[in-house]
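Note that one protein chain of the assembly has been removed; the remaining protein chains are unaltered in position.
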Amino acid sequence: MLELRLVQGSLLKKVLESVKDLVNDANFDCSATGFSLQAMDSSHVALVALLLRSEGFEHYRCDRNLSMGMNLNNMAKMLKCAGNDDIVTIKADDGGDTVTFMFESPTQDKIADFEMKLMDIDSEHLGIPEAEFQAIVRMPSAEFARICKDLSSIGDTVVISVTKEGVKFSTRGDIGTANIVCRQNTTVDKPEDATVIEMQEPVSLTFALRYMNSFTKATPLSNQVTISLSSELPVVVEYKVAEMGYIRFYLAPKLEEDDIENQAEARPEVNKKPKEEPIVDAKPISEIKPKLEVKAEDENKPQIESTTAVGSKEEIDLMDDE
Amino acid sequence: MLELRLVQGSLLKKVLESVKDLVNDANFDCSATGFSLQAMDSSHVALVALLLRSEGFEHYRCDRNLSMGMNLNNMAKMLKCAGNDDIVTIKADDGGDTVTFMFESPTQDKIADFEMKLMDIDSEHLGIPEAEFQAIVRMPSAEFARICKDLSSIGDTVVISVTKEGVKFSTRGDIGTANIVCRQNTTVDKPEDATVIEMQEPVSLTFALRYMNSFTKATPLSNQVTISLSSELPVVVEYKVAEMGYIRFYLAPKLEEDDIENQAEARPEVNKKPKEEPIVDAKPISEIKPKLEVKAEDENKPQIESTTAVGSKEEIDLMDDE
Partner (left out) sequence: MLELRLVQGSLLKKVLESVKDLVNDANFDCSATGFSLQAMDSSHVALVALLLRSEGFEHYRCDRNLSMGMNLNNMAKMLKCAGNDDIVTIKADDGGDTVTFMFESPTQDKIADFEMKLMDIDSEHLGIPEAEFQAIVRMPSAEFARICKDLSSIGDTVVISVTKEGVKFSTRGDIGTANIVCRQNTTVDKPEDATVIEMQEPVSLTFALRYMNSFTKATPLSNQVTISLSSELPVVVEYKVAEMGYIRFYLAPKLEEDDIENQAEARPEVNKKPKEEPIVDAKPISEIKPKLEVKAEDENKPQIESTTAVGSKEEIDLMDDE
């Protein structure tokens, strides 16, 4: 028996809106710790991890661990029917093949029940180790979203470079080049306007803008975004979900070869000469050991996959972490 | 000679916006009583009746009864050119083949004349008898519109069930089911937020959401909508037009057979098993006598048609009624 009552139901609406374009089907895992999800995007390039801690719910009853396979698009369709001020309750029976979303208006005049069929989805949890990052940038989430969108009008990839002075976002395309520098700024009127850079050593990594733009769909969840960078690790783009959890997006940096291939795919009609200098400090992600393994399926397209060694401890790691 | 001056010209704009998608061509009838329209939708399933009483106009001159055939899309195009604060005057000569819409800005600085060609349209007035309904629901129009839209993301039909406690809107589709209950609520701060249920006996009827969604285009006309239900009659969905009249939409309930057929039309690629229990209390509308007759053209698609017995008395009924 599962019954999770969330007073700020709009949070769940926003969470679904931020992952439904990236992930088609996924298992939501419910345990005493909280309500969580971990899934690869459909092209197996990016990873999403969501955690809503049990303490954040007004009422949280989860008699035993439950994994519920859902089509995120259908789930989003149902959650869209909740009013922004509605209280949302998620209900499921232990052996059942459906989940029910109940929406109560603040005045209790309108009560809706949406029942959705569950799916069987094969998935294994990826253990995500605690990591040290070379640089962590915290900045206004709307600013980050604007930059990713702006650069997309010029090029397909973004180079994120962090120095002590600030963080630079660069791209290059057929019509020219763009560089946007955001300076560290902690003396702001509102804390959510701050740009804070914690840097161990300078880092410069290249990412596909397509995924970055997808991650920024989570912008309505939080005023700030945290971008954690290391040349040995996938970038982590994190949005807090109120005081109760987070949504984290992981994306492997692009290597020079990927660049060429992807550009060829995306724009077959133009000349395919690589325009960017090789990014020499970005080590192949497949070298990262032992828990997080990135395998290049076709020698070019990096993939994050769980190793067989990944067990329950790491799964709990993901939930407990932070 | 016809000259109707409407200070709140935006009402006419909103009226056109609410019927133009449902009805292509229709006769507007002008008499001493008022300016009215009655028309079937293009698939002959729903009926629209509009009345703007003469007292609601600042100036109302109609020397003799006049029936003006108009293409509602073209009429809407012209009315869209009126400003929201403009005074609208409708002018026509008795023998003429055009109608003129004059728009005056509040400051009289801008005056526009739009002249439209009239059409010959065959139509007969359907006498709509005064009827007793099993249940009448009055609720916020925006709430009703939201419910119809939300349910459309799940299924194709809505079951509206009224009990003393409230009104329930239900649907069922491939991805699951949905039930939305609105409770009677008369102790509200603003009268337009009230939900009032007058029930003689419980009723439960099924309708095509496509039409319901079309009717809710009239939502900008009024804060409240009235839904009148009887198992022997088409539902009446009514929006008041200021203090001067109404727009009413009539729709025959769906029978179980319709359901199957319509689903087969709409989604030919999926399994066609009927998912809803037969609605046993919805009698075939063709049994309703004597004035309103619903004929099933192809044994499955119900149609509302006027009987030959319909005369001028009933036509006046429609205009005088209320």
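Letters A and B mark the chains as written, and numbering starts fresh at 1 in each.
One rule holds in what follows: a residue touches a chain if its C-beta (ideal position, glycine included) is under 8 Å from a C-beta of that chain, and two chains touch if they have at least 3 such contacts.
Note that the coordinates shown come from a computational prediction; the quantities given were computed from them, not determined experimentally.
Here the missing chain is touched by one residue of B:M116, B:A131 or B:A242, and it is B:M116.
Remark: the omitted chain is touched by one listed residue; of A:S141, A:S161 or A:T195 this is A:T195. When the whole complex is considered, the residue among B:S31, B:N74 or B:S123 that touches the unshown chain is B:N74.
Contact residues of subunit B toward the unshown chain are 71, 74, 77-78, 80-81, 98, 107-117. Residues 143, 150, 153-154, 175-183, 185, 195 of subunit A touch the missing chain (whole complex, contact as defined above).
In the analysis below, only the chains that are shown with their structure count from here on.
A rotation of 120° superposes the C-alpha trace of subunit A on that of subunit B, rounded to the nearest 5.
Averaged Cα coordinates give subunit A a centre that lies 46 Å from the centre of subunit B.
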